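Only one structure is covered here, and it is reproduced in the block below.
Omission of a single protein chain aside, the complex is shown with its protein chains in their original locations.
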Amino acid sequence: MIGLSHYLIVSAIIFSIGLIGVLRRRNLLMLFFATEIMLNAVNIAFAAISHYYNDLTGQMFAFFIIAIAASEVAVGLGILIVLYKKHGSLDLDDLASMRG
Amino acid sequence: MFENFITSLMTVEGFAFYLFSFLTIGLFSVTVMSKNILYSMTSLAAAMVLVSGFFFLLGADFLGVIQIIVYVGAVIALYAFAMMFFDATRDIKEKNTNSFVVFLLGGMSALVLVLMFAAPIHSNDIQALYPMTEGVGNAQDVGMVLFTKYLVPFEVAAVMLLVAMIAGIILAGKKMNHSITENMEIDNDAKDEIMIQKDKE
Amino acid sequence: MENLVYIALFAPFAGSLFASLFGMKEREIFVGVVASILIFISFLASALLAANLYMTGEVIHVRMMDWIAVGDFNVGFGFVVDHISVTMMSVVTLVSTVVHIYAIGYMDHDRSFNRFFSYLSAFVFSMMILVMSDNFLGLFIGWEGVGVCSWLLVGFWYHKEDKPKEENPSISPSWAANEAFIMNRIADLGMLIGIFILYWNTGSLRYDEVFAQLPYLSETVLAGAAIALFIGAMGKSAQFPLHTWLTDAMEGPTPVSALIHAATMVTAGVFLVVRSNPLYAMPEVSGVSMFIASLGTFVAFYAASMALVERDLKRIIAYSTLSQLGYMFAAAGLGAYWIALFHLAAHAFFKALLFLGGGNVMHAMNDELDLFKMGNLKKEMRATWLYMGFASIALAGLPPLAGFWSKDAIIETAFNEQTYILWFMLVVTAGMTAFYSFRQVFLSFHGEDRHTPLGFHPHEMYTFALVAMFPLAVLALITGWFMSAYKVFIYHIGESVQYEMSEHTHHLAIYLGLLVIFIVLASIAYAYMKYARTGDKAWKRDEAKEQGFFYKLLKNQYYVPKFYEEFITKPYSMISEKFWTGVDLKIVDATVDNIAKFFYTTGDKTRSMQTGNLSNYLNWMAVGGVILLAVAAVSAIFM
Partner (left out) sequence: MENILSILVFFPAVAGLLGFVVTKESIRAYGIAVTLVVFLLTLWLWFSFDMNNPGIQFVEMIPLIPDFGISYYLGADGISLFIIVMTALMTLIGMASMGETKNIKNMIISLLFLEMTMIGVFVALDAIIFYLFWELSLVPMLYIIGAWGGPLRVYASIKFFLYTFTGSLLMLVGMLFMAYIYHNLTGVWSFAVTDWYALVLPVDYQIWLFAAFFIGFAIKVPMFPFHTWIPYAHGQAPTIGSVILAAILLKMGTYGFVRFSLPLFPDASVMAITPIAVLSLIMVVYTAMIAYAQKDMKQVIAYSSVSHMGIIMLGLFAMNAEGLGGSIFQMLSHGIVSGALFMLVGMIYDRRHTKLLSEFGGLASVMPKFAIIFGVMLMASVGLPLTIGFVGEFLVLLGFYKVSPMITIIAGTSIILGAVYMLRVMKLAFFGPLNNEANQKLKDLNARETWSLVPLVAIVIWLGVYPKPVLEPINNSVNALLAFMDEKAITKEAKDMIHVSNSFESGRPTLSIAGGK
C-alpha cells in the first residue's frame, strides 16, 4: 500500500532532479524551469503529509507556495527581459559582472 | 520488498501512483537534460499536469485544480511568452560545467533525502492543527480554513501577486517600442545613444 | 645635643648645596673654602659629640621624621650617636676636612672645580647618614648614596674617551664609574635581601629592636641574614669576587681616591659588620664569621701579591687598601670587632696621607704615575717624600706608629684564636706589605733619576696643601698610643664588641710582635737593596723577568678582570642581543603578526570564491545544502 514515505521519496527524487537542473544549466531561463521543478516537489511532499496526517495546513502551505511561485516567475521573467536587453544573452558566464 | 511493489501495482491508486511518479520523474529529467529549450518547456508543462494528478490522488482536489490553472496555465504560459521573447529557436550552447560535480551533488542530496524519508517515520501523536472534516468536499474544507485562519496570509498573498504583476509589466514594458531581435547586430550601447538623441530631438 | 647631631649631619649637605649653586660656573675659590669650612664644622660637632659621649657615656638617639609606613612596615629617619658611630663620624669628618682643603690646591686647574666640591660634600653627607643612621634602611640610604657619589666622582673627568684595555686597564673614567656602581649594586641586592630577612623575622629594622630579637630567631634565619649582609659588605669593601672596581676607581681625581677609596667608603663594609656585631657574634653564626675571617685573610694576601709587581703608583696604594681591608675583615671575622674598628681608624689616617702624597707626585709629574719613569724625586719633593716615607712606615707597621699597634693586634687575635694558618698568612702579608710600600717609595723617591731625561721637572705641592696633610701625619704617629684608652671607651657599647687576648697569648705577645717587626725590617732592607741604590748597582728594568709566568699572572690580577670580561660582560651583551633580535622580534612579535597575517590570507583566499558567476554560487550553495543534510541525517541517527 502506498505509504507517506513513498510520496516523500518521489518528491525527494524530483527535488534532486530540480537541483541537478539548477546546477547544470547555464541558461537563466532553464534555471527558472529547474526552480519550478523544485517547488513542485515540495508541493507534492506537502500534499502527501497533509493527506496522511489528515491536516489541512499542508495544503494551505502548498497554496501559498503556488502563489509565491507565480509572482516569482512574473518578476523573474521581467528581470530576465531587462537582462537580455542589456547583455544580449542569457548565459550565466557573461553576466558575471558582480565580481568579488 | 519487491512483491509488495507488485501487489500495490495491482491496486488502482497504487498503479496510478507509480505511473504518475514514473512519468513525472521522466518528464522532469527531460526538462533538465534536453538541449532544446522547446522540448524542456513542453516536458515541464506535462510534468506539472501529472503533479496535479498526484494531488488528486492525495485527495487534495482543490489543490490539483489550482495547480493546473495557476501553474500549468499561467506560469508555463508566461514561460512560453518569455521563450518567444528570447528567440529560443537557437539551440542553447551549453558550456557544460564539469558534470561530475553536478551529478555528484545532485546524487548525494537525493541519496541523503531518500534515506532520510525512507526511514520509518516514528511520529509520536502529532495531532492535526486543522483536521479535515469527513463527508465534506475538500474545496469546502479548504475554503473554511483559508478564509478564517489564513485570511491575513491570503490577503498578503493577494497584494504580493499584485506587486508582482506591476513589477513584471514595468520591467518588461520598458522600451517596448523597438524590438531587440531585429537590430541585434548594432551594439547595445550604440542603441542607447541613438535612443537618447532621438528623445532629445 | 640634638642640634649638634643635626649640624654634624647636615653641614656637609649644606656645603654640597652651596657648591652646586655654582656647579656650571667657572672656578670660584670661595666655593672650595666654604665647603671645607662646613666639613670642618661637621668635624667639630662630631668631636664634641665624641667628647660628650666619652664624658657622660649617654647615647644620643634622635628621631627626625618617619619615612615609609605601609602595613606593619614603619621606618623613619632616626640617628644614633653611640661609640661605634661617633668613632666613624670623627674619622670620616677629619679625613674629609683634610681632603677638602687639599683638594682646593689639587683641583685648582680643573674647569669644573665647583662641581667637584658639591659631589665631595654630598659624598660626606651620604657617609654621615650611613654612619649615624639608627636602622638598617637608613644605613641602606647612605650605602646607595655613597655608591652614587662614588659613581659621580670616579666618573668626574667624563670627557676622557675610552682607551683600549692595554693602554689603560680601566678604559675610561666613565667606564670605571659604571663598573663601580654596577658592582656595588650587585652587592646591594644581597644587602636588600638581608634587610628583608631581618624585617620579616623581627618586625622592625631599628638596630636596638633587631638585636633584641636575635636570641629568639632560628639558626637558618640568623645565618641567612649574616651572609646576606656580608654580601653587601663584600661589594662595598671590594672583597674577593667584587674587588676589580676598586683598582679601576683610581681613574677619579686623587682627593677622591684618598677620601673614598681609602678612608671612608670602602670601610663602610667593615662598619656594617662591626655595627651588626651582636648578629655576627652569635654562636649560630660562627661559621659565617669564620668564613669572613678566612676571606679577609685571603684578600689581604691576594691584594698584597698583586701590589708586588704593580707599576702604577695609585694602583699600588689601592691594592694596599684592599689588603688592609682584608686585615680588618679578618679581625671582625674572628670576633675582635673593636680592634677592626681601631685598625679602620688608624688605617684611614695613614692611607689618606699616602694617597695625598701620591697626589702630590701625580700633580708634579703632570699625571704620570708609572714608577719606572720616576726616581730620586726626593731632591725636588722633600716634604712629600717625608710624608710618604712616614706613612709607609706606619703602613708597614713599625712600633712607634699607629700601623704597628692596630695591625699587630689583629695578628695577635689570629694567633689567639688558634687559627694558625690565618696567623701565618697575616704575618707573611705584613712582610709583603712592607716590601711593596717601600718598593714604591724607593722607586719613586730614591734610586736613579729617571724622570729628568724624560723631560719631567717636578715641583713641590702648594704649601697650604702640605700643611693640610700635617694633621694626618701627626695622627698616623699618635693614634696607636691611645689604643688602650679607646678600648675602654668602646667597651661601653656592649659586651659583644669586647675581645680580650687569653693569658697564654699575653706572654707570647712580645715575641709575636718582635717576629713581625723582624720580618717587616727584613723586607724593607731587601726593598732598599733592590730599588734604592744608585750608581752601578742601581735598579734596572729587566724585560725578561716581566715575561715570567708569576709576574704576568700578578700583573693581570690573576686574569680575574679578563675572566669577568669573557664570562660575564660579553656573554651578557650577546645573550641580550640574541633575546632582542631572536626571541622578541622573531618569536613573540612574529607570532602576533602571523596571527594577523593568518586572518588576512584566509580572507584573501576566500575572495576567489566571489567569481560573480551565478552557477558557482549555486554550486557552493548546493555543497552547503548537502553538508547540512548529511549532518542532519547523521545527528538524527545518533540522537
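The letters A, B and C name the chains in turn, as written, and every chain counts its residues from 1.
Here is the rule we use: contacts are C-beta pairs under 8 Å (C-beta built on N, C-alpha and C of every residue); 3 or more make two chains touch, one makes a residue touch a chain.
Given the structure is predicted, the values throughout are model-derived calculations rather than measurements.
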> Wait, the hidden chain, what does it touch out of the ones we have here?
Replying inline: C
>> Out of C:27, C:61, C:160 or C:555, which residue would touch the omitted chain in the full complex?
In response: C:160
>> Which candidate, C:17, C:44 or C:148, sits in contact with the chain we can't see?
In response: C:148
> Per the definition of touch given earlier, which of C:65, C:510 or C:639 contacts the omitted chain?
Replying inline: C:65
>> List every residue of chain C that touches the chain not included in the displayed model.
In response: 23-24, 65-74, 137, 140-141, 144-145, 148, 151, 155, 158-162, 172-175, 178, 181-182, 185-186, 188-189, 192-193, 195-197, 199-200, 572-573, 575-577, 579-581, 583-584, 588-589, 592, 596
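The rule is simple: only the chains that are shown with their structure count from here on.
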> Between chain A and chain B, what is the gap in Å from one C-alpha centre to the other?
Replying inline: 6
> Which whole number of Å gives the spacing of the CA centres of chain A and chain C?
Replying inline: 95
> Do you know which chain A residues sit against two or more other chains?
Replying inline: 19, 23, 25-26, 93
>> Going by the contact rule already set, what residues in chain C reach two or more other chains?
In response: 615, 619, 622, 625
> Which residues of chain B touch chain A in their complex?
Replying inline: 4, 8, 11, 13-14, 17, 21, 24-25, 28-29, 31-32, 37, 40-41, 44, 47-48, 51, 54-55, 58-60, 62-63, 66-67, 70-71, 74-75, 78-79, 81-83, 85-86, 88, 92-97, 99, 101-103, 105-107, 109-110, 113-114, 116-118, 120-121, 123, 126, 128-132, 141-142, 145-146, 150, 153, 157, 160-161, 163-165, 167-172, 174-175, 180, 184, 188
> Mind pulling up the chain A residues that touch chain C in the complex?
Replying inline: 19, 22-23, 25-26, 28, 31, 92-93, 95-100
> Touching chain C in the complex: which residues of chain B?
Replying inline: 97, 101-102, 105-106, 108-109, 112-113, 115-116, 119
